[in-house]
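Supplied in structure tokens, the structure appears directly below.
Apart from one protein chain that is not included, each protein chain of the complex appears where it belongs.
So, chain A:
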Amino acid sequence: MDNHTSPHVDRSADQIDPGRRSALRCMAWAGTGLVWTVAGGVPFAAGLVGGGAQAAPAAGLTFVQISDSHVGFDKPANPDALATLREAVAGIRDLPTKPAFILHTGDISHLSRDEQFDAADQTLKDLGLPVFFVPGEHDVLDDGGGAAYLARYGKGPNGKALGAGWYSFDHGGVHFVALVNVVNLRGGGLGTLGEDQLAWLAGDLKSQVDSTPVVVFAHIPLWTIYPEWGWGTDDGARALSLLRRFGSVTVLNGHIHQILQKIEGNVAFHTARSTAFPQPAPGSAPSPGPVKLPAEKLRGALGVTTVTYRPKASPLAIVDATLG
């Protein structure tokens, strides 16, 4: 159950599903981005990107999660996904605490085309910050089934990415693990990590002591949110079991284009908004897919996430903020 009471996270939000223990929905958060603060090992929302009410502390490790840019998407739900990515980048640039780096949790492009990756890269480059990527299913649509993504992003930090692009790195006392769950998908199944990646993960975590805060990021949620729409990872529970011994684990995902959060034991799960278009709440529509909002409401449904880690304090601060 919820062992971590953070004053910065609204735990009074509705449950997703009364049958699902500890599954909280935080749909009401306003703002363009989610600013994460890791404090005492647990991430929590600290304030809004460009949205006022900034509660992020100045100290600690702060990074930003950005997701589902879908550069190239031009349907009615958002005729210019590159423009809203630019707005998200502008919001990050205006943050009171400069983030150390950016995590992009996938669907950088809409159709894995070079020009889409190029446009996203050019836009993100404006931040002058390191960006760590994982692919979404929209980033592995080339004939090589992800070869284009790997050619561009596959080296990871320090040239160490493996397999379909998974890797880990350490920053500010936190161990970061990038997982790929969008390749070699099976008919009728959900996201998949696969044996090779799980074996690598087990080995990677072996060198970490239990007290090391771990942040895991991947595109499709590692926890089962709504299998009817494919919102989960078939072997996600196996990854989570490898993480169980750690005192603080934060799982950051994208894919569903909305904020959902839950805390189970020492694991905090969080999904980020898209910078391109919203999707319906689980089960609230006949299918997932872009939701067309009135133009003036679109930016209120898009956003990025900022995370700050404070080693001496308690929880991570997570802040979601919309684009407008």
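One rule holds for everything that comes next: contacts are C-beta pairs under 8 Å (C-beta built on N, C-alpha and C of every residue); 3 or more make two chains touch, one makes a residue touch a chain; residues count from 1.
Going forward, contacts and distances are computed from a predicted model.
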item: Listed names "Plastocyanin", "Molybdopterin synthase sulfur carrier subunit", "Stage V sporulation protein R/SpoVR" or "Iron chelate uptake ABC transporter family permease subunit", matching UniProt entry of the absent chain; value: "Plastocyanin"
item: Option touching the unshown chain, where A:V131, A:L185 or A:L198 are the choices; value: A:L185
item: Given A:G106, A:P288, A:G303 or A:G324, the one touching the chain that is not displayed; value: A:P288
item: Given A:A77, A:I259 or A:V307, the one touching the chain that is not displayed; value: A:A77
item: Option from A:G60, A:G91 or A:G230 whose C-beta touches the chain left out; value: A:G230
item: Absent-chain contact - pick from A:E137, A:D235, A:E264 or A:D320; value: A:E137
item: Contacts of chain A with the absent chain, listed as residue ranges; value: 75-77, 110-112, 137-138, 141, 143, 185-190, 227-230, 286-290
